[in-house]
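Left out: one protein chain. Kept in place: all the others.
This part shows chain A:
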Amino acid sequence: MYWRPLWGFLWLWPYLFYIQAVPIQKVQSDTKTLIKTIVTRINDISHTQSVSSKQRVTGLDFIPGLHPVLTLSQMDQTLAIYQQILINLPSRNVIQISNDLENLRDLLHLLAFSKSCHLPLASGLETLESLGDVLEASLYSTEVVALSRLQGSLQDMLWQLDLSPGC
């Protein structure tokens, strides 16, 4: 209980260095550019383009939906879940996107720090144990739906970032 403030301080310590070294405008610019990059990466994956948006896929409820994310904390939480899912996908392109998501989450933390707010550690998926079974049974569906929803979420975040989201 008493360790929490210390952990929080240690968590924020690296960001203290970055904030001093990198102007926040650059962080904002890099964040937007990285989001665009990930969106383009997903576009480049050919099989994600042919997915019809009219068809709803069931059974993949653990993948976050296209609900608007309003705060930096929600963004981080959403990205943490996507990152957790992507790490478990075998495609090579997806590994790069997962790395990009890690950078993006670090940037969000930096933005949050610049607003003097502390993002809690993203909890990720609690029911990820069942992800293995789903992946084994429907790898293609999982990849396509996850990437498609991630793309939508990122575009939403890009729009939100212009509105100076709260913590």
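One rule holds in what follows: contacts are C-beta pairs under 8 Å (C-beta built on N, C-alpha and C of every residue); 3 or more make two chains touch, one makes a residue touch a chain; residues count from 1.
Note that contacts and distances are computed from a predicted model.
Q: Determine which name in "Presenilin", "Leptin receptor", "AP complex subunit sigma" or "FYVE-type domain-containing protein" the UniProt entry assigns to the undisplayed chain of the complex.
A: Options "Presenilin", "Leptin receptor", "AP complex subunit sigma" or "FYVE-type domain-containing protein" narrow down to "Leptin receptor" for the missing chain.
Q: Considering the complete complex, identify which of A:L110, A:V134 or A:M157 is in touch with the unshown chain.
A: Only one listed residue reaches the unshown chain, and that is A:L110.
Q: With the full complex in mind, choose from A:I95, A:L121, A:A137 or A:C167 the residue touching the hidden chain.
A: Selected residue, touching the omitted chain: A:I95.
Q: Which residues does chain A use to touch the chain missing from this display?
A: Contacting residues on chain A, toward the hidden partner: 14, 17-18, 21-22, 30, 33-34, 36-37, 40-41, 44, 92, 95-96, 99-100, 102-103, 106-107, 110.
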